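To start, the structure under review is shown below, and the notes come after it.
A selection of the complex's chains, in situ.
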Amino acid sequence: MGKRMFIEGNVAIAWGAATAGCQAFFGYPITPQNEITEWFAREFPKMGRIFVQTQSELGSINMLYGAAASGIRAITSSSSTGWSLMQETVSSMSNAALPCVIVNVQRGGPGGGTIRHAQQDYIQCTRGGGHGDYRDIVLAPASAQECCDLVQLAFYLADKYRNPVVVLSDGIIGRLRETIEVERIEFGPLPDKDWAAIGVARHKDGRRRIIHHGAGTLNPIPPFVGFLEKLNQKIQQMQESEVRYEGYQMEDAKLILVAYGYTSRVSKEAINMARTEGIRAGLIRLITAWPFPYQIIKEKAYQGCKFLVVEDCLGQMVDDVRFAVEGRAEVHLVSILDRHIPTDGGMILPDKVFSKIKEINE
Amino acid sequence: MGKRMFIEGNVAIAWGAATAGCQAFFGYPITPQNEITEWFAREFPKMGRIFVQTQSELGSINMLYGAAASGIRAITSSSSTGWSLMQETVSSMSNAALPCVIVNVQRGGPGGGTIRHAQQDYIQCTRGGGHGDYRDIVLAPASAQECCDLVQLAFYLADKYRNPVVVLSDGIIGRLRETIEVERIEFGPLPDKDWAAIGVARHKDGRRRIIHHGAGTLNPIPPFVGFLEKLNQKIQQMQESEVRYEGYQMEDAKLILVAYGYTSRVSKEAINMARTEGIRAGLIRLITAWPFPYQIIKEKAYQGCKFLVVEDCLGQMVDDVRFAVEGRAEVHLVSILDRHIPTDGGMILPDKVFSKIKEINE
């Protein structure tokens, strides 16, 4: 049985990582994820694990590269601008097939943006982020409990696919305090990390430990294309096997909200309001932002449902929904421009979503 | 009348920049764009203009930020990995509404990839690249002449919208030598750069010179959301006004190829082959990769056309075509996995595209 705690989402991420056996954290402070860095700074040394406050996010991601290459579970965490600084190396880690977990607790952008919450990095995270053809699985927690659980899943999927996995949180989820149960989750067996660079170049049976820099060769073909074929298979396999979402009030829903993170909670409240007025609204909440649940959305579109995307940006995920519906359904949007101003610091509130639901329903 | 030259696409980009009145280049060497850096190193000092070989691509983009803030036309150039390193600052320049031109001569990825050509940065470039809601216009030259002309257009559009503009080339276009005419192109009047930081804080009439860090405020609302509203309007306006593409053999085409850069030239050859066999193939060649010509593709899809995307990656632009056709048309793909191996260094060749055309046509 797990340990009950009343903690913030950010702290829950840290507990999840520790529970998953993560051995090393590398990070540089940035709001609104500082509780993560602080937790590791305080707790990891006591556990005999590694915490390094790096010179910058470039240092974080490159130290993560090194730690991952040694075969241990390792993590970094940042917020939007820091995540952007990491892109060259995230791309390199995907190339080298190194498992790791990267947390992005989104703040407002572009640029320095605001230190407050936002959901403006959806496209960047779900398309890899850096150059070249690669994808990272992106997990989007919507509660402190899920922060803890999904970061454990993230480590599992990273090891399973030998690929970076992103945990995409936001400033609201990160700082919302809830009672959770911290418990180690077993997801199944994993392949041996016999590729890990742990000081000896060969196994006893003569096989070489090798971190394959897939595309990193001056002889461009066939190793390069051969590598891309395998990368493509991995991407396909992730898309087929790893789509995760939560359906809420979906059985009879005619209007389907699509959201992730904090706006999915706002959306649930708005749906509850709508239901009291007899409006048949439901929610598809993304658990994986990538791969995206195109199939269920497409099916619902062909069944005549309408869609309402609720996301705290100018509209990014909405294009994935539009893609999925193939022109067969209305797709509406409550965006960052619909934030409640100014008393609450600019969240999208249930009222606004509920209004939109009623407007669509008319 | 312009000056006739027999030069590579990379060199044509440099001439285009010089012709457009660019005053400063900041860059770090990387294949396959080195001819650009070398040209500026050799020629700009003679012209009394600025060339700096920077410490890294981080230096390049931050010096570009400074130069742009002073109101001059300035440029940097790199290839895929270097472009990834620039993302935090590109996002910041969009935030600060600073006009600049960034050239990305794509090489293979992810990671170090190959030093050879590829087209694997399409999504990253067309979605801004960094964190936050912003977009850069992306111009994709397909000839040396266009390299020269589009970089001039890039400077014009950057100044018009006060926004970074990306020139998205590739290793084939960059090194293909063709006869071109270097001529200054006039695109129309531009607003005065009265915001430029040129040493005096105020104009004579008391107005302040100000580089507005739109989102960069600790008071998140309304300045932040207000800024995003304006940014959104700018993005909408760019989408409405700046879509550019070339139609080739489109009048009667039943099968429409979609491509940009070097694969658009390969596609034209394949179309010519197809036409000799009576196959009604045509081409939509992107000149702007963003904004994307969704409208024409959607129309053609609803008219019953089929589509074939030819791109030297695992499939990125193909999703924009799929988005546009709304499930009404077949969308096929010739990808990097269809490269001719190995005698030609791995290009996608017309033969392969022609075979695919015939296969679709059956």
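For clarity, chains are labelled A and B in written order, and residue numbers in each chain start from 1.
In the analysis below, contacts are C-beta pairs under 8 Å (C-beta built on N, C-alpha and C of every residue); 3 or more make two chains touch, one makes a residue touch a chain.
Values in this document were obtained by computation on a predicted structure and should not be read as measured data.
Trainee: Fill in the total copies of the single sequence across the complete complex, 2 being in place.
Mentor: Taking the 2 displayed chains as part of the assembly, the whole thing totals 4 copies.
By definition in this document, only the chains that are shown with their structure count from here on.
Trainee: So how far apart, in whole Å, are chain A and chain B when each is placed at the average of its C-alpha atoms?
Mentor: Roughly 29 Å, centre to centre.
Trainee: Show which residues of chain A lie in contact with chain B when the two form their complex.
Mentor: It comes out as residues 58, 80-85, 87-88, 91-96, 106, 108-116, 118, 120-121, 123-124, 127-134, 213-218, 220-222, 224-225, 228-229, 231-232, 235, 313-316, 319, 322-323, 326-328, 336-337, 339, 341-342, 345-346.
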